[in-house]
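Of the protein chains in this complex, one is absent; all others appear in place.
Chain naming follows the written order as A, B and C, and within any one chain the residues start at number 1.
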Amino acid sequence: MRRNIPLAICLTMGVAMMVQFFVPHPASVAFYDLTTKWVRIVGAFALVLGTGSLVMYHIDKLQRRRTGWYYSIVTLTAAAATSVIGLGWGVKPGSPLQDIIFSNLLVPLNASMFAILAFYMASAAYRAFRARTKEAALLLVAAFVVMLGMVPIGANVPFFWFMVVVNVALLVAGFVTRSKALLIGAGALVVGLLAWLGFSGFKVPPLMLPDTAEWVLSVPNMAAKRAIQFGIALGGIATALKVILGIERGWLGGGKQ
Amino acid sequence: MIPFLILLLTAGQVAPPVDSAAPPVQRLAAPVGVKAFDTPNDKGKSITVHWQPGPGAAPEAWLVERTDPAESTEVIAAIEPTDTRYLDEGVMDRVKYTYRIAAAAGADTVWSEPSQPVASSAQLFNTARLNILIAMVIFFALVIYYIETAKKGKNLFVRRIAGLDAVEEAVGRATEMGRPIIYVPGLGSVADIATIASLNILGEVAKKVAQYDSALLVPNRDPIVYTVAREMVKESYAKAGRPDAFKADSVFFITSEQFAFAAAVDGLMAREKPATNFFLGMFWAESLILAETGAQTGAIQIAGTDSVFQLPFFITACDYTLIGEELYAASAYLSREPLLLGSLKGQDYGKIIILAIVTVGSALLLLSKIPALSFFTQIVSFFSVR
Amino acid sequence: MRFFQYLLKIDRRIIYIVVGLLVMLPLIKPLGLGVNSGPRAQTLFKAIDQVPAGKTILISVDFDPSSMPELYPMLAAVMRHAFAKDLKVLLCGLWITGAGLADKAVTEIPPEFGKKYGEDVVFLGWKAGVDAVILGMGENIKNVYPVDYYGKSLDSLPMMNTVKQLRDIPIMFAISAGTPGYQDWLLYAQSRYGMRVGAGLTAVSAADAYPFLQSGQLTGMLAGMKGGAEYEVLVQKAGYSKTYMPAVAAMDSQSLAHIVIMILVIIGNIAYFVTRKRGA
Partner (left out) sequence: MHVSTNILTWVAAILTIGIFSFLWKDNPFYKFCEHLFVGVSVGYTIALTWYNSVYPDLFNPLFLSPLSEVSLGNKLLLIIPLILGLCYFCRFIPKVSWLIRFPMAFVLGWGMGAAIPAMFQTYIVKQMQGTFLTPGIFARWDVLLWALISFVGVVCSVLYFFFSKEHKGALKVASETGIVFLMVGFGASFGYTVMARMSLLIGRFQFVLRDWLGVIK
């Protein structure tokens, strides 16, 4: 009973929603709208529970005077003040919640946290963007092509010269590390580049970096994304099916059977 | 519509006289083949009308006229001359209407024959989604079949997934160092399947944590996920035989605002200096904020997501990354439960079928270049989704 | 060798300072690296440039403060172009959070050209419902917006006497950060009322618009901060405006930032390979 009723609810709702997708009848549309509202309402109660957990956590921190307890006052006061202002004066444009709190507290905090990403991108690139393997090297070259192709500086750089520079880097790295694999790869690239040069009549091929970047984004990148999405969809659907059928039931949690 | 109609009707009065040097003006002809039918695959209250231009001059507009059983007739729309289709959404179900179309130019209007009477109704099955139903039936059959096979105790192979082999080591490391493990079950809701996959992995990780007696911290962004995660961890401690070791405040809710959550987890990592971080589930732009801060505090990091745009950042900044479907395979991989392994096999056959269909389909489509085989072009339309 | 080992362990804060300074300095003192205007920006520029003086163009402000760095410069540049050509500008928005941004543009830009609110520019504001709003404007703008964003009756605004419905507007510029956005304008305004639509998009969503450009449904496109910069350059080159070009200056920062990241990767790799050889 403690397990079977929840499993039955889950199964019923799962099957009902799947059937709903195929039925255009107004009753089916009404069912969808109704249950969507219900899920939102139920979610609101969970928010109370979550907020309760947050408040209890900070009150506990305050009472036991744990390290940094005074910051808990900031969180509690801010939460209380914002919800009072929001509930009291409404959430429409022009209300103090939107015009003061949203525009001058939430927007800058959000934007700053988002902007920090730019710094982290730089440090991650420096720390972890290493051509350790040939796959990692490919990732790097693709990233360079797109990064250069997307800014004005790269607008008039032929892809050919870019690859020549990559090739030189490969050769140097091959000699420095005395890696046969690297040297063979660099040699193959030399042959390839010479062949390309010959093919275009010993003139630098007119392919520029912005076009190369667009190609990378629309050909190999698209293919990879599509493949990942096939996998994600199949894995996701199988997981969802197992939940609906009650095969995957970890969410039922502890307690007696 | 009305101003446009008036404009159209008055246009004739100010039309310039026809230049006698111009070629003789073709007369307007009535549209032909007027067909009215119940709009398919809808919730009713809609009739579609189709027609073809007659063999005369091009009109300036089409007028659509509807007659209901009470014999009241009205012009309901004026349509651009390039369009020969009208969707009438102002009808009642189960009432028979007839339609007439007129070609209009200047003050001239030439009416067609009326259509057959037609009534609209709501459909019970959307035939345009038949393709999805077929795909669902095939895939469900595969998954269920292999789960049943697995129940009979047939041994199933799973290839190595490096990120998951590292879980044991990562948990052990935390115990040795006496530092906690942070597990972020993503920023998605329970309706995101990645979150469910992550919660299942959390169950397995929590079991190991209980065995090794490390500390676990699970910050949450979604309140419902928070309640489920809490139950999962509690259950895992019980299963590992250490229900007393479960600390109620180890699973906690922070806020549902994306970047506020990221800021708080950043702070948590900077202060707790965890030995290991798990970022599994749904992530958006905050992925690198979390992963880079974690790397700076010196933690081993295992990440996994099905969000294609965030994978590059996890791959760069974390030690191990589960790519897309590997995340879903993880709970089967860690638990080695045959029921879950069976579905992995079903998924693989699903992939084979997809690849087979796109390969054979492509071959046939390319053959459709031969005129006699041009009907193969129909294949693409079967995969249209609406 | 020590040097390379030191490089590998360099304090990340030095990286942050370098990145921060290189991004900030060009904003204060632009380097003038220049921006090449691509064909998509030129198409849009020409289309607006050919609109006869006195006519009205429509700009839909469908983005919120989080996309402001990428999209606001486009709004400003297109408005400057229009005023320089003595066009009138009508603004509206499908995003409730975008109203403040349109208001900012309407307050700041017209005075540069001596243009007046109500005579040369009107901001209608936001109304709920996407298709209903666009289709309604196609019939009669006053039915959807009896009053403008500032609460003034449309009848009291002289400009609105010449613009009654979408058919009175030869071209529009839809600046969208997502949905609802340019796709809705294509779907309702273009297919029903034959409106020409140019789009301004964030860099991330630009790729989705390629099919509409190929099919000719979109009259040009500006993508990301770079798109804004391209338009600023076009406006400046034509001699329409001589103001500071925020997006062009920002593109200097962008270029420097990309280059510094690439240099960091290269240094990191050199240090890595050199020390690895030593270790092996």
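Points to keep in mind about this one:
Heads up, the rule we're going with is that contacts are C-beta pairs under 8 Å (C-beta built on N, C-alpha and C of every residue); 3 or more make two chains touch, one makes a residue touch a chain.
This is a predicted model, so every value here is computed, not measured.
Within the complete assembly, A:151 is the residue of A:151, A:182 or A:247 that touches the hidden chain.
Between the chain not shown and the residues B:116, B:362 or B:378, the one that touches is B:362.
For chain C, the list of residues touching the undisplayed chain reads 13, 16, 23-24, 27-28, 68-70, 202-204, 224-226, 243-244, 246, 249-250, 253-254, 257-258, 261. Interface with the hidden chain, as seen from chain B, comprises residues 129, 131-132, 135-136, 139, 156-159, 189-193, 196, 224, 227-228, 231, 254-257, 259-261, 263-264, 266-267, 270-271, 285, 308-309, 311-313, 315-316, 323-326, 329, 344-345, 347-348, 351, 354-355, 357-359, 361-362, 365-366, 368-369, 377, 379-380, 383-385. One chain is missing from the display, and on chain A it is touched by residues 2-3, 5-7, 9-18, 20-22, 34-35, 37-49, 51, 54, 68, 71-72, 74-87, 90-91, 97, 100-109, 111-119, 121, 135-136, 138-147, 150-151, 213, 215-217, 219-234, 236-237, 240-241, 243-244, 251-253, 255-256.
Here is the rule we use: only the chains that are shown with their structure count from here on.
Averaging C-alpha coordinates per chain and comparing to chain A, the farthest chain turns out to be C.
Among the inter-chain contacts, the highest number of C-beta pairs connects A-B. If you average the CA atoms of chain A and of chain B, the two centres end up 16 Å from each other.
Chain contacts: chain A has residues 110, 114, 121, 123, 125, 127, 129 touching two or more partner chains. Shared contact sites, meaning residues of chain B that touch two or more other chains, fall at 296.
Interface residues of chain B, counted against chain A in their complex, comprise 41-44, 122-126, 129, 132-133, 136, 139-140, 143, 147, 189, 191, 193-194, 196-197, 199-200, 203, 220, 222-224, 226-228, 230-232, 234-235, 238, 243, 249, 252-260, 262-263, 271, 285-286, 288-289, 291-293, 295-296, 306, 308, 311-313, 315-317, 323-325, 327-329, 331, 339-340, 343-344, 346-347, 350-351, 354.
Across the complex, chain A meets chain C through its residues 93, 103, 107, 110-111, 114, 118-119, 121-123, 125-127, 129-132, 140, 144, 147-148, 150-153, 155-156, 169, 173, 176-178, 217-218. Listed in rising order, the residues of chain C touching chain A in the complex are 10, 12, 15-16, 19-20, 23, 33-36, 65-66, 96, 99-100, 126, 203, 207, 210, 226, 229, 251, 254-255, 257-262, 264-269, 272-274, 276-277, 280.
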